[in-house]
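Apart from one protein chain that is not included, each protein chain of the complex appears where it belongs.
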Amino acid sequence: MTNSQSRAIATAQTSGFSLYDPRVRGLAYQVLVICLIVGGAWYLISNALANLARQSIATGFDFLSRAASFDIAQHLISYSSASSYLRAYEVGLLNTLLVAAVGIVLATVLGTAVGILRLSGNWLVSRLAAIYVEVTRNLPLLLQLFFWYDVITVTLPGPREALSPLPGVFLSNRGFMLPVPADGPALLAVAVAFLVAVALSVGVDIWARRRQYATGQQFPVAWAATVLIAGIPILAWLAIGAPTAMDMPSLVGFGFQGGITMSPEFVTILLGLVFYTAAFIAEVVRAGILAVSWGQSEAALALGLRRGQILRLIVVPQAFRVIVPQLTSEFLNLTKNSSLAVAVGYPDLVSIANTTINQTGQAIEGISIIMAVYLTISLLVSAFMNWFNKRVALKER
Amino acid sequence: MPSEFQAPANVTLRPPVASLGPLGWLRANLFNSWPNTILTLLAVWLIVRVVPPVFNWAILDAVTGQQSAAACRAPGAGACWSFLSEKWRFILFGLYPPDQHWRPALVVLLIVTMLIVSCDRRLWGWALAAIWLTGLAVVFLLMAGGIFGLPYVDDTRWGGLPLTLIISVVGMVLGFPIAVALALGRRSELPVVRALCIGFIELVRGVPLISVLFMASVMIPLFLPRDVTIDKLLRAEVGYALFFSAYLAEAIRGGLQAIPRGQYEAADSLGLTYWQKTSKIILPQALKLVIAPMVNNFIGQFKDTSLVIIIGIFDLMMTAKTALSDPAWLGFYKEAYLFIAVIYFGFCFFMSRYSLWLERHLHRGQRR
Partner (left out) sequence: MKTILTIAGTVIGMSLMASAAHAGPTLDTIKKNDYVRCGVNTGLGGFSIPNSGGQWVGLDVDMCRAFAAAALGDANKVKFVPLSSEQRFTALQSGEIDVLSRNTTWTITREGELGALFGPVTYYDGQGFMVNKKLGVKSAKELNGATICVQPGTTTELNLSDYFHGNNMQFTPVVIDSLAQVNAAFFSGRCDVYTDDASALTAVRAAAPNSADYEILPERISKEPLAPAVRQGDDEWFDIVRWSIFATLQAEEWGITSQNVDTFKDTKNPDIQRFLGVTAGIGKPLHLDDKWAVNIVKQVGNYSEIYERNLGAKTPLKLDRGLNALWNKGGLMYAPPAR
């Protein structure tokens, strides 16, 4: 420790208790800090309790079990206005998680693509990518959300004149409607088959790696995985009699029924978050690729590796080490930014909490719930990304 | 036979047309491979689809001058710049008394000047701190008035661009010392201090800004004793500064970690106290390392001032939205948002360019 010598000297000079002993002083500082914090907290809380009691304002989380009596447009779990406030919060939380999860996947894909396009030799394309990155990074997200909401509600036609780029797919200012297979069990079977195929591919990859270490022989893992992932679900689908019935969205009364609907609000917050975050991710990816020195690629070329191999085996693994920690913070930013959903009417956690605060007047409880939930999400995402980072980090011996 | 071909001795052959000049450039940069050609064509298609309609809307079909909303609502009318002629002063300066608009205008000028002056590396140090503190004092005198014959203007009437700038730079000036303290505290040898700093930083970084702003605007009044109220703007400002201090602290910590151990040991061996060591040896080096990340931090912070609209403070975004709620002028949101987008973009773009430039120059200094 850097202070250990000075400490030793100090203790030697003043044996016993002294204010000049760094240890004593350190202890005193810490006790002082604790006292200030505890005292301050006690003071504020006692104030709050006194204020609330004097004005007969309700406190506590009892309200969570009362009926919420407002409706929520998008609910992944069953919900009606007779459900409790707790249920409403759960609906909001799931909506937040949905938009964050989908947003993270899409933003990563788009961001990586744009990051690579910015490095493209194509003058026009790299300029367009640069313009996109500069414009989105330098405007407040809130403004961009308003813009996207406008694009979707004003530019797209009404439900009766909906655009239909593919049969069963409708784009209108009521949202994006997509058909889903009507046969529920079949869908489930195909999904399970897909998961099995992914698991098998991972197994093949591990086996091929071990074999290459042991014998030096290579195995075309990419081809095998493609065949598995495409083949097994199709086989499963054929095995259960190849049902083709689809639940098609169709115009009934005021709007569409059937299929699945992505509401304009969901699409707006998703587009806003994806385009905004992707610009940052593009910069991270670009910096990550540039951080791998050209000598690495030259050395790989000299060894006789092909272009694709160089990218896959040399550049990407090294770039990843630079990219992953920064990517983590971009993912966290996206999740936290999803709280702006309230501005475009997507019923996320904050929007539900807002309504609740308004109706019950219990601001302290509502805001505490928001903060606790986001904190938990952030800590979980950080923990996962740290684990992932450890896996890709440079293994030094 | 090819070998029999002889160029005329005194004629310099031009290179093939397709490898030089505009055509050559096109070939090398746009059509050098099939995928690139496809990308180029896609890009051209995109430009053709977007640019002409926007041009028509913004210029050819636009309604300009002091016209009424009815003229803008006529079929076929494009952008309604008349809306901005009517509302630009309100969007820029909010509720500030119109006859006093020169004061917020001067404030904007002053803050922009201070931002530009801060870019000069020769001033970095205490001189800059002095400039900012004096500058902000002048800003507050100008905005609030009450002396030198300036009429008093309450802060509930401040608004628009000056307020956005004030929230953002005051957040920086308040947040910076807190951030330094947090970063040092996070590396402190006192476990309680370290734990508190880590706890605070991680707590704040884990929650969205709007929840902090909500807390400042809705919760804090309930935690204060009766009849003690803190001004709404001040509460928001404090919440905002605390929020960004946590992010800034992490940037500064990066710099602290990059200082070689030898620097600490050398300072210790000279017998410097903790504060001498920190203020004279460690911080000056650490801060220099993280200036570019700090500028980036500031850009993010500047953009996020727009979130104060959620607690009803009349920043630039809020004045634009309020201008849009005027019953006589409902519906011209494109024009209003474009107007403030240009302003936000101007500030952020300038700062991000500066940060890039800085990164290159500081790197050059570090290279040996």
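Here the chain labels run A and B in written order, and each chain numbers its own residues starting at 1.
The definition used in the following text is that contacts are C-beta pairs under 8 Å (C-beta built on N, C-alpha and C of every residue); 3 or more make two chains touch, one makes a residue touch a chain.
Nothing here was measured: the structure is a model prediction, and the numbers come from that model.
Of A:Phe146, A:Trp237, A:Phe280 or A:Tyr374, it is A:Phe146 that touches the chain left out of the display.
The missing chain, though absent from the display, is touched by one residue of B:Ala58, B:Ile131, B:Leu224 or B:Ile291; that residue is B:Leu224.
Residue-wise, the contact with the chain that is not shown comes from B:Phe214, picked out of B:Phe214, B:Phe298 or B:Phe347. Only one residue in the set B:Phe243, B:Tyr333 or B:Phe347 touches the chain that does not appear here, and it is B:Tyr333. Taking the complete complex into account, residues 27-28, 31-32, 35-36, 39-40, 42-43, 47, 51, 55-58, 69-73, 81, 146, 149-150, 153-154, 157-159, 173-174, 252-255, 263-265, 342-345, 347, 351, 354-355, 357-361, 363 of subunit A touch the chain not shown. Looking at subunit B, the residues touching the absent chain are 69, 73, 86-87, 89-90, 93-98, 154, 156-157, 159, 214, 217-219, 221-222, 224-229, 232, 310-314, 318, 321-331, 333.
Operating definition for what follows: only the chains that are shown with their structure count from here on.
Within the complex formed with subunit A, the subunit B residues making contact are 29-30, 32, 36, 39-40, 43-44, 46-47, 189-193, 196, 202-203, 205-211, 214-215, 218-219, 222-226, 261, 264-265, 268, 299, 303-304, 306-307, 309-310, 317, 333-334, 337, 340-341, 344-345, 348-349, 352. If you check the complex, the residues on subunit A that touch subunit B are 1-3, 5-6, 26, 29-30, 33-34, 37, 44-45, 47-48, 50-52, 54, 117, 120-125, 128, 134-135, 137-143, 146-147, 150, 332, 336-337, 339-340, 342-343, 350, 357, 363-364, 367, 370-371, 374-375, 378-379.
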